[in-house]
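Heads up, one of the protein chains got dropped from this complex, but the rest are sitting where they should.
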Amino acid sequence: MFNVVVIGATGYVGAEIVRLLQYHPEISISCAVSRSFAGKPYSNIYPNLKKIFDMPLSTVDMDLLCEKADFFITALPHDVSKDIIPKLINEGKRVIDHSALFRFRKRQTYEQWYGTAHGMEDLLENSVYGLPEFYRDNISQAKLVANPGCYPTCAILGIAPLLANKLVYTTNIIIDAASGISGAGRKSDLAYSFCETHENFKAYGITNHRHTPEIEQELSLLTGEDIMISFTPHLLPIKRGILTTSYLNLKDNNLTSDKLYEVYSEYYKNEFFVRVLEPGVFPEIKNVTGSNFIDIGVTVDKRLNRAVIVSAVDNLGKGAAGQAIQCLNLMLGIDEKTGLTQPALYL
Amino acid sequence: MFNVVVIGATGYVGAEIVRLLQYHPEISISCAVSRSFAGKPYSNIYPNLKKIFDMPLSTVDMDLLCEKADFFITALPHDVSKDIIPKLINEGKRVIDHSALFRFRKRQTYEQWYGTAHGMEDLLENSVYGLPEFYRDNISQAKLVANPGCYPTCAILGIAPLLANKLVYTTNIIIDAASGISGAGRKSDLAYSFCETHENFKAYGITNHRHTPEIEQELSLLTGEDIMISFTPHLLPIKRGILTTSYLNLKDNNLTSDKLYEVYSEYYKNEFFVRVLEPGVFPEIKNVTGSNFIDIGVTVDKRLNRAVIVSAVDNLGKGAAGQAIQCLNLMLGIDEKTGLTQPALYL
Amino acid sequence: MFNVVVIGATGYVGAEIVRLLQYHPEISISCAVSRSFAGKPYSNIYPNLKKIFDMPLSTVDMDLLCEKADFFITALPHDVSKDIIPKLINEGKRVIDHSALFRFRKRQTYEQWYGTAHGMEDLLENSVYGLPEFYRDNISQAKLVANPGCYPTCAILGIAPLLANKLVYTTNIIIDAASGISGAGRKSDLAYSFCETHENFKAYGITNHRHTPEIEQELSLLTGEDIMISFTPHLLPIKRGILTTSYLNLKDNNLTSDKLYEVYSEYYKNEFFVRVLEPGVFPEIKNVTGSNFIDIGVTVDKRLNRAVIVSAVDNLGKGAAGQAIQCLNLMLGIDEKTGLTQPALYL
Partner (left out) sequence: MFNVVVIGATGYVGAEIVRLLQYHPEISISCAVSRSFAGKPYSNIYPNLKKIFDMPLSTVDMDLLCEKADFFITALPHDVSKDIIPKLINEGKRVIDHSALFRFRKRQTYEQWYGTAHGMEDLLENSVYGLPEFYRDNISQAKLVANPGCYPTCAILGIAPLLANKLVYTTNIIIDAASGISGAGRKSDLAYSFCETHENFKAYGITNHRHTPEIEQELSLLTGEDIMISFTPHLLPIKRGILTTSYLNLKDNNLTSDKLYEVYSEYYKNEFFVRVLEPGVFPEIKNVTGSNFIDIGVTVDKRLNRAVIVSAVDNLGKGAAGQAIQCLNLMLGIDEKTGLTQPALYL
C-alpha cells in the first residue's frame, strides 16, 4: 500500500481525487489537507463520503506532512503551490501539481500569460507535463509532474493524430470548447451562482484564455512547428464535463472519415483511456462523466476538405483528478489503469 | 464467480444494474437481455460502457437463458414480468424482480391498485419483499425476491424507527416526496421531455400513486396496525434521486431531536447503508446519487410535538439496482456490501 | 403617468420590478437606486434591458429621492429597510416594502422569529399586509404596505377557502413547499452556486423557517383561531417558482374534489390572478413563471377524508414583484391588473 498526501483536498479537484482514490486498491490517503477546514472530518465537508472517508482534515504543517508520505498531490491556487512545491521537492518528495506553474517549457510563456514572475526555473526544467499518452516514460521517473489543464487534455489528445501524422496544415486551427461549471473551482462567486448560469450559455476568455499557450506548446512540440490556435471556451450549465470541437484543414483531399478513424485507431491503439468512436458516432459528455476516458469522434467535411474533430472528457476526471492518479500509478510503477476503470454514470 | 442474467438490461434500472455490477468482484453478467436491442453490443446503447462492457445483447430465449445462470434479475414492465417469472421459477432459478407483481402480501391489494387480476397466488405467497433491513434472513433463502419500489424504500426506512418504537400515532402520517425523472423509466414520452420538465416542478399521482399501498403494507406489518398514509410524489428536474419529507405526531412530548437521533442510531446500528445524520444535518440528494446509501435526518418540532423526518436515496441505487444487488449478495451468501461501497458523486 | 422610485433595484426582486414596469402603461420609474452600482447604467447590470431601460442607477440620497416620486418600492435587506422606511413615511411618501419588518400584527412575533428588537411600533400599527385578495381596500388607502413573503402568498391563498368556509380542522395542517433558488436573492454564496445546487434537492429551515409565523398569522386572522402549522421549504434546482402541497383534514366526509372545486371557484370568483384548476388538473411551476398568477389544484383523498391542495406562484412574480405592482395599482386607484397580464413563458 502506497501512501499519498492530498493538499487542497476540499476544492473540487481535491474532492475528486479523494473520491477516486476510494476505488484504488494500492493507494491510501495518509493525510488530506485543507487550510479552511482543518480538524473537521472530511465527510462533514463532503457528506457523500460519510462512512467511506471520515478522516479529519490536516493543517499545512510541512514537517508533519513530509513524514506521512513520499507522494503528494497538490490541488491549490497558483500562489499557494508556489510556496509549497519547492519544500516538498527539497525533501525528496515526488509531487503531482495541478497549478499551471510547471506546465510550460519556457518560463517566458508562463510569465507572459500569467502576468507574474516565475522564479523557479530549475524546478521548471525538471518538471514533466503529466499527459501519459505523450510522456509516459518521463512521468514514471519524474520528481515533479505538472498535471495538464482540463481544456488542453481534451483538445490536444483530440487533434494530436492529425498533426503527428502531418495530415493537416498548421494554420487556421480553430478549437471551440465548452466546460461545466466545476472547472471554475469551489468558490462563492456570483458569476457561478445557479441563477446566473442556469438556462444560460456564454463564451469567455475569448482570445486570451490561459489554456491557449498550453495547447500551443504541446502541438508545437509534437510537430516541430510554431503553432498558434484560436481557442474559445464557453460556460455550460452542467456540473462536469468538457467538449471541444476542432477544425483543421486537410492537406490531402482523398481523406475520408473512415480513413481518419483508422489513423486515430492506430495512433491510440495502446491507450486504454482513449476511445476512438466509429465514423458517424460522436462524443457526448454524459458518456465520460465520472470516468477517466476521453472520447473522440472524427469526420471529414468533404465539401471543404476539413477535419472536424469532437472530443470529450470529464474536466474533473481525465481533465484533472483521474489524470493525476493515472500519473501517480506510473510513478508508482503499477498498472496505469489501477483504480481508474469505473465507467461514466450516463445518467 | 457467480453468473447472473439481467433481463430488461437497457432500461434505466437495467443499465444501473449493469453499471454497478462492473464493480462487483464476485458476480459476472453472463447474459444481458433486451428485446429491442438484441444483437447489438451493450455499449452501443450505453456508450459510457465502451471498453468496459461491450457484450452483445441477447434475445428472450428462455431455454438458452436458463443455461446461462442460476440467478436472474428482471427489470421489466409488469405484463412482461408476468410471462417470464413463472418460467424461471419453474426451472429452479432464483429471481429478483423489479415489477410490483410480487410486492404485496395480499393479492387483493395488487388487484385493487393495479386494476388487473393477479393470477399467481402461489408465487406471491413464496416471494419475499426485498428490503434487507427488514427481511434479511428471508431474502437470503428466497426463490423470488420482489425488489421494493423506490419511494417505498425511502419512505419506509425513513420512518420505521418511529413506528417500530411506538413513538408516534399511526394516524395523520403525511409523506411528501419528490423524485428525479429517471424514475419514469427510459421512454419517448412528451411528459418527460427536457422542455416540458426543466425549470418545472409539479405534484402527480395525488392520492392514488401505486407506491402508496406498498408503504402502507410495510408500516402496517411493522406495527400490527392498519396504517393509511397521505403520500404525494412530485417530479423534480433532476435525473436521479428521491427525497421524502414525512410528518408524524409524537405521543410523548418530551422527545427532542437529540433523543430521536439516538433512537435512529440504535435502530440502524448494524445497517451499513443507512446513514443517520446528526441533529441539525439533513439529507441532500447529491450525497446519495450513484450510491446505495439512504441518508436520514430527524427533527422534533417542539411547537407541534411532531417529528419531521427527511430521507434520501438514489432511486436507481438503493431505490432499485443497488438494492437488487444487495439482495443478490444475500442470496449468494456473500457480504451484503460487496461491490456496493462506492460513494455518491456529489458533483 | 405616475412616478415611482425603486430602492434596491439590482437585487432579483428589484430587477423583476424594473422588468415588469416596462409593461406598465401608467407608471414610470423616475429613479432606480443601488448602493453597489450607483452611476452605472441599469443595463450594465442587467444586459437583458439594454435599449429598454438604460437609466443610470442612483445613490441613496434621501432628499433627492424624495423629490423624484410620491411612491416608493423598497426591496432591501431588513436592516437597510429599517433606516429608510421611517424617513420616507415622515416625508409623506407611500411605500411598498419587501422586508419582513412590517408584516406582523404583533411586534412580538417579529422579535421572536427574527431575534431582534423591532422599535417601530407605530409604523407597524399603520402598515397593511399587501395581499390584495385579503386586504384590497386597506391597501388602496395604505401609507405603508408590507409585501408578503413568497411562500406565504402561495400557501395562504392555496388553503384560505378551506379555512374561511370552516371545512377543515385547524390542527394537523401540513404545508410542504419548494422554491427556486432566486428566492435566496442575488448573492455570492457557495450554498447557492451552480455546482452545489444542480441535480440536487434538499429541505431547509425545517421547523423554523421565518415564513411560518406569517402564514400562521394570516390563517389565524382568517379563522379567529390560533393556528399553528408544519411548514417545510425545500430548495429546487430551478431559477424561479414556488409550489406548495398542503394537507388538511376535512370535517364533513361527504366532500368531493368536484365540490371543493366549486367552493374554490366561488371564493375566488372575482380574483383575476387566482386560477382555480378543474378537478384532476394540477399546477406546474412553468405555467406561472414570469406571470402574476397563482394556480391552485384541489383534491379530496376519500380514503383519509383529507384535502390535498397544490398551489404555485412565481416567487418573483405574485410572490414578490408582481404582487407589489398589484398593490401599487390599488394605491394609485387604477385597475389592479394594469401592466400585469402577461402570461408565463411555459418554456
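Each chain gets a letter, A, B and C, in the order it is written, and its residues are counted from 1.
Basically, contacts are C-beta pairs under 8 Å (C-beta built on N, C-alpha and C of every residue); 3 or more make two chains touch, one makes a residue touch a chain.
It should be emphasised that the depicted structure is a prediction, and the values quoted were computed from it without experimental measurement.
Remark: the absent chain touches shown chains A, B, C in the intact complex. Set against the missing chain, the residues A:41, A:56, A:86 or A:237 yield one that touches it, A:237. For the chain left out of this panel, the touching residue among B:8, B:161 or B:237 is B:237.
Screening A:80, A:228 or A:334 against the full complex identifies A:228 as the residue touching the chain left out. The chain not displayed touches chain C at residues 12, 15-16, 19, 22-23, 46-53, 182, 198-199, 239-240, 272, 275, 277, 281, 284, 286-291, 293, 295, 316, 341-347.
Mapped onto chain B, contacts with the missing chain fall at residues 12, 181-182, 186-190, 192-195, 197-199, 237-239. Where chain A meets the chain that is not shown, the touching residues are 172, 174, 176, 178, 180, 195-196, 198-204, 206-207, 228, 230, 232, 234, 236-241, 243, 245, 247, 249, 282-286, 289, 297, 299-304, 306, 308, 310, 347.
FYI, only the chains that are shown with their structure count from here on.
Chain B has its Cα centroid 37 Å from the Cα centroid of chain A. Chain C has its Cα centroid 38 Å from the Cα centroid of chain B.
A straight line joining the Cα centres of chain A and chain C is 46 Å long. Of all residues in chain A, those that touch two or more other chains are 12, 182, 198-199, 239.
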